[in-house]
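Just one protein chain is left out here, and the rest sit where they should.
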């Protein structure tokens, strides 16, 4: 029953004073990007320039993916039933699980475990694919039901390369893609989840945070869908993935 | 029963192609900050430079506020019961409501309605405070149980001013603060919720998105608490706000 | 900051002893039906025989309504995303809102307010329908998109009548149905929500508990759907209301 003092190292708040991992809130409101603050609040330290850009790209990469994912269906259902925007976001976040966004942490876990083994990355990848074959497992983070080539993967790896940031996990990730093609004779390109799994592993993230990063990234998309449902649709309409049409802006560039 | 086509204008996804409000995902992963993408996904257009900085500052401003808010208690309870990080975030998001973060949209609603009235801002503020007195209502977004002066308010308004962005709602917000002091003889400084309410009103946001912006901002903080609970605490410990101690980094600057 | 003692009157627990509203848990496990315990835990007192039967009938009446309601869609989405049964139930419960199950409390609120007015019930109903016409409001709890005559309404009222339990709210409910037909020339039969709203009003329930009773009633149905999704379907299947087919047992009697 002891009312023992417990400890927290995230933020320090007292009258007139808010410090996030030691940094003054007013200072970071001005000097840091939100992506850097996300990194800070989760990791306890500021990211390097490369890490900041990668974090930003990761958060942007999965901000939305249209109305088909089941998380969007749940979010829109909560609004359709006549509830608040925060409940709608919570409903969508509940759907993000082992089968939806879960490949980030699953692939990161495997890559972190296998990257520790000694020897050439290509040999590790070959052993890993052999193990997948023997155990009848699928490699999470590879292949996509919709995208033959996931446009987000190349961009993430480009940014890492440009900063000379590619480490053993990105290397291993690419070697796995090659080994899957050679050993299984299947083209299973790295999808965004596998790419994020590799990048955050090189950044030193605990793989268990993979799903959480996806949740952070997707929440604005869920809010956009909840709000659109609220202002464009009637309550209790028949909700389902099809048929729908996109009626937003056409292709444009920055 | 009609399976009528419904419309969505948020993102357009087809094989090998993801467009957010018209912009290619790979392009915005590199060229936009996450705060700009949050703005884009919610508003449909790119923010100006001033709006991008304000959006960033808003998202940073409420990323965390220590372990006392009830949303953190719920988030930690979900982990303590033996559940996943996404469920923990959902649990915390459910708590963000009319009494917790709700002052953003409540103050934005009032300021948007009263700002439409003609005449001097100071006269509008005087009338508003009179109306509050008569109806016995409190003005949401003013005063704070902990912070006499909320350090986030000044910084937000500074950024707006530096860009020459202060519009009628920020003006009105300041005039309300002054009128509250004069008419009620109470010092009720603008807190972060009131400041965000004013800034997003000048940015043209529907007030109904206020709580949603707070949810986006706070999710990384909730994840940090969920993860800390998971790695530092035993399941089913006695959870409650007190007593706890901060044991993170001391004060530091960027 | 005062750690003031707060009060709760629901249950009293100490080593080897659990009392629900004063009653010993072991005694009520044997002597009370679960419906009676639901009544007890919410109201603080044991129900009469009539109230016990009505409570039972209310909980049974909305235990499930097939896979189309948006709450079921959200529940199945949570499983489909790869999450736990409790998260799936929570996802469904989040959808139960003003437009889904909300008519119970909305109709109870109106009936409780209008029943207080003096005079004949038929006159109150006439005035109420007049007010609805003038304000352009719909009467919640009347009419159903699917059921012309809701089979649950008659049964609930039968049970009440058999026990001589029909009070002013059930009377008013029936008078409203008649007045709607006469004044609006529309057949809007009392649906299960309106019937439950009337019965719980006669039972003395705060109308604000209406949605909560519906949640209790529906949770087993949501669990059944979550479990069926888990054991019969693959993760991340296209989820939507149609088309589906019922393949359970054919019609049978007790």
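We just call them A, B and C in the order they show up, numbering each chain from 1.
The rule is simple: a residue touches a chain if its C-beta (ideal position, glycine included) is under 8 Å from a C-beta of that chain, and two chains touch if they have at least 3 such contacts.
All values reported here derive from a predicted model rather than from experimental measurement.
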Seminar exercise, completed: Full-assembly contacts of the left-out chain, visible side only, are chains A, B, C
Exercise. Which listed residue (C:119, C:136 or C:151) would be found touching the missing chain in the intact complex?
Worked result: C:151
Problem set entry | Full-complex contact with the absent chain, from C:63, C:126 or C:188 | C:63
Problem set entry | Residue of B:117, B:238 or B:252 in touch with the missing chain, whole complex considered | B:238
Seminar exercise, completed: Touch with the missing chain holds, among B:22, B:47 or B:102, for B:102
For this session: Among B:10, B:46, B:63 or B:87, choose the residue that contacts the chain missing from this document, as touch is defined above.
Result: B:87
Problem set entry | Residues of subunit A (touch criterion as defined above) contacting the omitted chain | 3, 83-84, 86-87, 90, 94, 242
Seminar exercise, completed: Missing-chain contacts on subunit B, rising order, are 68, 70-71, 73-74, 77-78, 80-83, 87-88, 90-91, 94-102, 235-236, 238-242
For this session: Determine and list the subunit C residues touching the chain excluded from the picture.
Result: 1, 3, 5-35, 37-38, 41-42, 44, 46, 56-57, 59-61, 63-68, 84-87, 89-91, 93-94, 96-97, 146-152, 154-156, 158-159, 206, 208-209, 211-212, 215-216, 219-221, 223-228, 230, 232-233, 237-238, 242-254
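We take it that only the chains that are shown with their structure count from here on.
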Exercise. Of all the chains, which has the CA centre nearest the overall CA centre?
Worked result: B
Exercise. In whole angstrom, what separates the CA-based centres of subunit A and subunit B?
Worked result: 22
Problem set entry | Euclidean distance of C-alpha centroids - subunit A vs subunit C, Å | 39
For this session: Could you grab the centroid distance between subunit B and subunit C? Build each centroid from C-alpha atoms only and quote it in angstrom.
Result: 35
For this session: Would you pick out the residues of subunit B that each touch at least 2 other chains?
Result: 3, 84, 86-87, 90, 94, 242
